[in-house]
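See structure below.
A single protein chain has been removed from this complex, and every other one stays in its place.
Should a chain be cited, it is by its letter among A, B and C, assigned in written order, with residues numbered from 1 in that chain.
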């Protein structure tokens, strides 16, 4: 069977490079277009991408000529968007209008009423918004978004806690520098240091999670009002991998062991998507795990690791960790596209 | 006026070196004895201390001959203890029995009913326990302790919040590697990493704080039962300076500005002790402060810096930061000794 | 064809873990025994190895029961030694006597007259020493060693320079912390720091390289006397990957471009061994490469990357870089065993 052609918008940046890694040798998708700014367009990808994500640049993309970010340059069914929010605001609708499925990691449309904000393991049923969206906007294509990186790690772990009656979440994050992009943070700012602020991050965690856990009523998503989220976001000197200290207030106040059991039993029921990890949640029993350098690559960067499950304040405390540019960005968008394909939306 | 002679027990280690820094040119105290393990005894301090705290080793101590840790070797009125907890357990009582005031940074006796656990800015009235202790134990001297480093930073900032009806505290710490001592953490364990566990730390924060904020009834300290503390402790790749993300549940649910005002107005009423900083709490208005590398040395390492005061969950969220081996260790013990001197306990 | 059974001595440590990674899915070898100290013996590998090399522990070894380091416990033809030098001194001969091929990363026997010190790309003909060794020592098996990590990176790049008349080498190293083993360096020692000393390292580089480039005359290796090596070794805050600044004095004083050409054309003539990288030397044209975080994993950690080839002092200056625990340790030993197999020594 012929593979589905996919393009990457913003292919040269940090998340763009991660898209290429995640899509390399993909069983369903093949990269047919790499789009980037005018500055890079017309040149070979290997010559313009300052490739910095560890492994070697795949031969299959090294020689692709980068094209400008314009629907008419791109022969693909799906485009993955690694665009900055301001550019995504106009470019993504232009692609959707022209019939592309836009699987976006940008924040621009996440909170729009008719745009699904999806984590396949958490709220796959929100895909239903796509029909609403197409009708509303008279688009041939559509936009589907994944949440902010920190929100994803947290939400995957909250899903199996719903059964205990989730009432409140407090989360202190320790986020990796790659989350700000390659040129996002100066070395003098973060070395031997912690920066207790990430612009817009706390708001994203607090609002996106309520939509993700909201109910799709056939027409729109009604935000969850059962619980509130309060976040305190910090940047720490770590290359990749966001670590989160979470307090979950739980109505039934389960023992930590019951929560551990819920994590272990969690099965999102996706019947295996290609980028889905064997274990969506890995439970570490060691007293000092998860740790970003040791656990960020678990499940090819798609598993969320948890540990230190212990009593909290009317609930439990635990640590959660995931790879911010894979599970929290490129991998999240690809997983969304895989879900759409499986559910017949392509 | 002649200065009061002081000795340092465990003078060669990381906290021992910080004691020397804090006591250098002290207006009331002068170092008369440096005590360390048998291995170092009999040698010049400069030859056995692997001095690593940045500034040069003061000339006045470089040539002092290190003595064994034994009361009969030490000519001093006060001894500052930078001993590990297991050694402190037997050594500190031996000194107290022999008439020394032992101002200890060790955890061994902090929770003993008749041993004061004091932060001068928070609970100076707990000094009253000293009379109880002397009577109980029939000691000529006494032991006074300061809390664990993370507890100190947090408690200093909680004091001015009492007026709002403190009901709960959740604190996620990001602690510096110096807190584990020079040989406490391997480079491979913490570089490009976060370790979400510090042995005993969460328990110390959760129990010590209730004693500190307890009421001294003339005979003992009755632990505070108005609030509970829940801690999540992490080690991050920072040399010095513990950073804390705090949620304080406050009955009167004040606006963040009112809390800021309370921090700014906080006056511990100590009428200036030599090691007391000009500002016990420094309020940073920048959106991304306090930061350990930039703020740990404020007030010669004795100020606690706070910032990002914002709405929490039935109260406020904010960041707190202090120098773990000065404000959180050596400086804390010296400040306690100064308080005792001022209050006539020496 | 049945695979050759191999054991790993010292399987739980940092280099032991790298051996497992390199041998995972090996076309010729299969791991049949994991040996470690008495403390670990009798337990499942996954339970005793504190696995910290990034990827997940292979399923095929996780459940292997660790055995004590004793020839009679081990069913294998080859044993790879990741033992510390002091233990290797008695254990490796015991295995060689019992008929095992011991491919060792330890330094204990590298400079022995009848023990080959081999880098397959540099001096494969030194394998001839094995016959001498067996005869001398009346062993059924033998010991083959690979050089110290820093020596390997340097020597691979010096080989193609021999044609220009190598007269002198000055090398300043910037070595990764993993080179000292997991527990080798305290975080407080190396963070925000450089340590300009690594015990024994300069001597190893200076003596091992002369043996490697020596001539095997059928009976012994006569050390090379054409050139001298002077090393200055430093530890820097990098997890993996040794970087070296090299000055090579060259008799014919070639232009940098001729040296680049020699690097590019370098073909060790091994006709492909499984662990041999596609390119033994990768030449980077960027002005600021090679860099350890970006280049250490090239060729699955087995390529040496060079760059900044420019005029030196009567020769050239350049940078060289390789993965210290793969190219410089586990991978080096495995490559030696592969060479032996190909040359009919097994």
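One rule holds in what follows: a residue touches a chain if its C-beta (ideal position, glycine included) is under 8 Å from a C-beta of that chain, and two chains touch if they have at least 3 such contacts.
If you're wondering where the values come from, they're calculated on a predicted model, not measured in any experiment.
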Among A:121, A:192 or A:338, which residue is in touch with the absent chain? A:192
Using the touch definition up top, pick the residue from B:27, B:54 or B:99 that touches the left-out chain. B:54
Given C:71, C:307 or C:331, the correct residue touching the omitted chain is C:307
In terms of residues, what is the contact footprint of the unshown chain on subunit A? 14, 52, 177-178, 182-192, 237, 239
Go through subunit B and note every residue touching the omitted chain. 52, 54-56, 191-192, 239, 293-294, 297-298
List the residues of subunit C that touch the chain left out of this view. 168, 170, 172, 174, 191-197, 228, 230, 232, 234, 236-239, 243, 245, 247, 287-294, 307-308, 312-313, 317, 319
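Following the convention adopted for this analysis, only the chains that are shown with their structure count from here on.
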Report the pair of chains linked by the most C-beta pairs in contact. A-B
Hey, which chain is the most central one here, using CA centres? A
Please name the chain that ends up farthest from subunit B once chain centres are defined by their CA atoms averaged. C
With chain centres taken as the means of their Cα atoms, state the distance from subunit A to subunit B in Å. 42
Flagged in subunit B as touching 2+ other chains are 191-192, 237, 239
